[in-house]
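Of the protein chains in this complex, all but one are displayed in their positions.
Naming follows writing order (A, B and C), and every chain is counted from residue 1.
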Amino acid sequence: MAANTFGKIFRLTSFGESHGSAIGGIIDGCPPGVEVDFDFLQNELNRRKPDNSFFTSDRKEDDSLKVLSGVFQGKTTGTPIAFFVENKDAKSHDYNSLKEVFRPSHADFTYYKKYGVHDYRGGGRASARETLSRIVAGAFAKLVLKKYNIKIFAFTKQIGDIKFDDDYKKIQISDIEKSFVRCPDADITKKMLEYLKSIKKEGDTCGGIVKCIINGVEPGLGEPVFDKLQADLAKAMLSINAAKGFEYGSGFNAASMKGSENNDLFNKDLSTKTNFSGGIQGGISNGQDIYFNVAFKPVPTIMKPQLSYDKNGKEVVISPKGRHDVCCVPRAIPIVEAMAAIVILDHLLRFNNYRVIK
Amino acid sequence: MAANTFGKIFRLTSFGESHGSAIGGIIDGCPPGVEVDFDFLQNELNRRKPDNSFFTSDRKEDDSLKVLSGVFQGKTTGTPIAFFVENKDAKSHDYNSLKEVFRPSHADFTYYKKYGVHDYRGGGRASARETLSRIVAGAFAKLVLKKYNIKIFAFTKQIGDIKFDDDYKKIQISDIEKSFVRCPDADITKKMLEYLKSIKKEGDTCGGIVKCIINGVEPGLGEPVFDKLQADLAKAMLSINAAKGFEYGSGFNAASMKGSENNDLFNKDLSTKTNFSGGIQGGISNGQDIYFNVAFKPVPTIMKPQLSYDKNGKEVVISPKGRHDVCCVPRAIPIVEAMAAIVILDHLLRFNNYRVIK
Amino acid sequence: MAANTFGKIFRLTSFGESHGSAIGGIIDGCPPGVEVDFDFLQNELNRRKPDNSFFTSDRKEDDSLKVLSGVFQGKTTGTPIAFFVENKDAKSHDYNSLKEVFRPSHADFTYYKKYGVHDYRGGGRASARETLSRIVAGAFAKLVLKKYNIKIFAFTKQIGDIKFDDDYKKIQISDIEKSFVRCPDADITKKMLEYLKSIKKEGDTCGGIVKCIINGVEPGLGEPVFDKLQADLAKAMLSINAAKGFEYGSGFNAASMKGSENNDLFNKDLSTKTNFSGGIQGGISNGQDIYFNVAFKPVPTIMKPQLSYDKNGKEVVISPKGRHDVCCVPRAIPIVEAMAAIVILDHLLRFNNYRVIK
Partner (left out) sequence: MAANTFGKIFRLTSFGESHGSAIGGIIDGCPPGVEVDFDFLQNELNRRKPDNSFFTSDRKEDDSLKVLSGVFQGKTTGTPIAFFVENKDAKSHDYNSLKEVFRPSHADFTYYKKYGVHDYRGGGRASARETLSRIVAGAFAKLVLKKYNIKIFAFTKQIGDIKFDDDYKKIQISDIEKSFVRCPDADITKKMLEYLKSIKKEGDTCGGIVKCIINGVEPGLGEPVFDKLQADLAKAMLSINAAKGFEYGSGFNAASMKGSENNDLFNKDLSTKTNFSGGIQGGISNGQDIYFNVAFKPVPTIMKPQLSYDKNGKEVVISPKGRHDVCCVPRAIPIVEAMAAIVILDHLLRFNNYRVIK
């Protein structure tokens, strides 16, 4: 049922458990002849690595990318690109005490009910380490999209109640990576760091919001009914661990708006004066910037003791020892970008099928 | 590329334009032996019909359902169920003046860019009339889900700034259909109606929010990575015309919550004390209620004059004459339910593939 | 599971039972802007109609094609094309005596085991009348392929033991339709007719072989591993009722050949001197003619009494009254062509995805 495959033409099939031997995937449908910039690929992977700061998991992995196929003489060949990253610092014994326990708001219970098997080591396939595969496929997609002058970037818009609400058009993209929390504003970054410190001290965690912008998409991408561009983006984003909501363009605010406020009037060149549409009309890109927000919940693993139950219904008090982030939002940025890149490239390739007849 | 197909096992392929001869579809993968209650099917269709009140389009269609295959002696046979509804009251001449014009925040421009063809009659396939097919497939899905004691219902949570914020557990489901705007609270219904009247007087339109609840789903539905249950629900909802956002469980609020607040502690029977998870953990149902919100934008067709451009870049003032809703939210309720039913049944059938080995 | 869908980009989803109200389908993925020649479509349908000669079923249907969507102002719009043909002359009472009986070498027993339901009227969905949908989708595909100068034609190569073994390059395509059995040779046609008469007199039926040629395919169509062009053609052909075998190029004869005999040496222009490859190397078209044979079994409904059993294990003697062909081969010709056209167009559209990067 292709449960581990994403995309229709540019397709990622992913594999791997947090504490298995490797995480990886196969990219099928990457066009041939694309130059592969391995430094760029590795750098994208590094962007999601725990940075060993005290806000993120201190699992130490070099996450060195290995590509097994589909690249010849530095270029893609059009055949499947298989890749993986080894798991080296998997400390499964940290999880031994969890063998029989269902952690609150984790996937332990639901996986057990689904498969009748419970890979208790670090969440198995439910671990965010699974997103490594998405980063790699997204990086390949970005290499292709560059040829079309399509740019994708995301940043931290909110952590806890601290918000960055400025117009994204005013920011310097290079400021994002300079910020410890990937927020392009230095003052708000400081406030977010303060907040994260206090949360960490409490042994607690917190949520936030990521904003993503896609620039340079020509009109015509997306399908009119079920595979609307926003529908595929929504699916892509809600498939990321801990994501709780998605909105594009005017989003949830549109609920309180009037048609006369929310409508985007055209300029003479058929660009629009405003962009409440978020670059998409009727499921199809209109040439304006595509932008959307993704809400993330607080990481469920907290350092406070929590009462739970094991498979036999016995009460257990959980005080985790594994390595976990205080807030997943900064590390979610490259994942959001990667999934966006996959969706956009997939639809770019799908669009070709409408252009065939002259 | 299956652009007009939704679902993996229980699949709807839809067809039809607003002003073509018919709207319909084929349901493939409906299990055999399900009794078909035609009155129920027709009633579901009637729920999305314009009710000829002054808030909705006054297009008059009897929307009478015709089923061409897949049902024998009152039961499904397991073969494809083809169905359609005729378009009778399509007044295409209302649209003649729009032949060359791109309406603001409509799909005219993007369709034209995608296909190089512009079916200007009532939006062609971009019309909300397309959702008829979803209603029918959703109604079949509901017939199957009844056998599993799964109930799905939705209601109007917000219109403009008027909100119904009560716990959904307190409402009477039967109160929803009694309300002219499908809000289960009589007082709030009154306020919403007042607001709609004022909006209509202005020649404007407004947005809103739909809440949907799915009750009775056993633990285990959903896939762990890309086809997470919430991801497929998000895609389903964002594929509905005018939808702008999706959130489930604690949703966007989770961004400001702490882990200790958002975590759902287990009861001894492995139900949970709270349900910020919205019934889904790690992409898989946990047996609690699944619930989510969908934001809708205001209908873009307003009765105020708007400046726009035609294909030749000539300025045009648009003052629409077609028949259009003031707010799409009340009529979106059965569509949201239908798409939810399709997603849940599809995953129920997918779940079977994990149970095969004893 | 898409059991009733064929194709990946150009996709046919079919519906309908022999004795239901209609047979039809939805074509998704047809490129926009293709002129629709309705006379051609209807003529293709007429080619598979029983011709009321004494060799074929005397069911009388006008098989008049109705198109419900996807065509506007005489051209395809790129949206789904829904179509159907009504069943008018369905004489279900002819089948009443078969309600409880499993006919030898029919699908009655297997359908019953699969679905737990038995649509005994004319074989339900197992009837060859289902192929109507394929003819229509194939006709649309042919309209597109014409723009690429791709020609597809098939003919009767064998009926019983009477064979037409000439080089297909010598035949006049127009001679095929002139022959009552769609064999391009007048003498062999006469012999085949004699044979069919004798078989009919016996109350028996017979099998045969269809040869199909696809001319004008550029090099590059087909996928290297699972979706090899010959693999998709084989699937397409074996999905036709009564088909028992498929071979392309040197086919089963290749088993007795040596490499030095079977290899196709290149000419200087990279065409090949011989064509044992059947126009396909490594799953991908090489620019030479693609050709293949399809074997068909004798129609299982014979006019001789046959012993069988009903659902309760009771012995029954079957002497059919339904309307059935003596040999299905002549009517299979347009079906073979239609399925070939769908496969080739689908792969032509798939090929676009490899050409995207300059």
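The working rule: a contact is a pair of C-beta atoms (placed from the backbone, for glycine too) under 8 Å apart; a residue touches a chain by one contact, two chains touch by 3 or more.
Just so it is clear, the structure is predicted and the values come from calculations on it, not from any experiment.
Within the whole complex, the absent chain has one touching residue among C:173, C:186 or C:225, and that is C:225. The missing chain, though absent from the display, is touched by one residue of C:111, C:140, C:168 or C:291; that residue is C:111. Even with one chain removed from view, chain C keeps its contact list with that chain: residues 1-6, 8-9, 14, 102, 104-107, 109-111, 113-115, 123, 125-126, 130, 158, 160-161, 199, 202, 204-209, 218-220, 222-228, 230-239, 241, 243-252, 254-266, 268-270, 272, 276-277, 280-287, 295-302, 304, 306-309, 313, 315, 350-351, 353-354. Along chain B, the points of touch with the absent chain fall at residues 9, 29, 31-34, 78-79, 144, 147, 224, 348-349, 352-357.
Residues of chain A that touch the chain left out of the display are 1-5, 8-9, 11, 13-17, 20-26, 28-29, 32-33, 68-70, 72, 75, 77-82, 84, 114-117, 119, 124-125.
The working rule: only the chains that are shown with their structure count from here on.
Overall, the chain located most centrally, as judged by its C-alpha mean against the mean of all protein C-alpha atoms, is B. Distance between chain centres (mean CA atoms), chain A to chain B: 26 Å. For the pair chain A and chain C, the distance between mean C-alpha positions equals 46 Å.
A separation of 39 Å divides the Cα centre of chain B from that of chain C.
Along chain C, residues 9, 29, 32-33, 78-79 each make contact with two or more other chains.
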